[in-house]
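Below is one structure; the comments refer to it alone.
Note that one protein chain is taken out, while the other chains of the complex remain in position.
Right, chain A next:
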Amino acid sequence: MLAFRNCRTVLQTLSQGIRRQVTEQASRSLSVVPDEAHKDMPIKMENPYKQPQKGCILCSNNIEVDYKNIQLLSQFISPHTGRIYGRHITGLCGRRQKEISKAIKKAHSMGFMSVTLKDPQFMKDPNICDIKHLE
């Protein structure tokens, strides 16, 4: 019996010793030895493949929206009906889309731009909107 109790205490102390050794080892590995221990750990850096954030055409080229510039405004209307294209077609951001829309309506009311059609001299302009017209 005594032997058994001794055995148990010996086992306990042994296990404690082992636990202590293990924790010591663990702390040593995570402690301050950066070069050796962290050689194959990933280095913290921001994504090198990150592309620069693209804005809409007007923002990226710093174009000012003016109601007098009917050529610019005509690029955002339909050539058949003269309707203003939506955001999913023009690809403009919220602010610019609103500015263009307001400028077009201003131009309509002030007698600069036609409402139901696109001025024929601007028909040959390059298409910046995401829409395919039947030729």
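We take it that a residue touches a chain if its C-beta (ideal position, glycine included) is under 8 Å from a C-beta of that chain, and two chains touch if they have at least 3 such contacts; residues count from 1.
Note that in this section contacts and distances are computed from a predicted model.
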Identity of the absent chain, which is to be given by its UniProt protein name, from "COMM domain containing 2", "NEDD8-activating enzyme E1 regulatory subunit", "Small ribosomal subunit protein bS6m" or "Ribosome-binding factor A": "Small ribosomal subunit protein bS6m"
Residues in chain A touching the chain absent from view: 53-56, 59, 62, 64, 68, 86-88, 91-96, 106, 109-115, 119, 130, 132
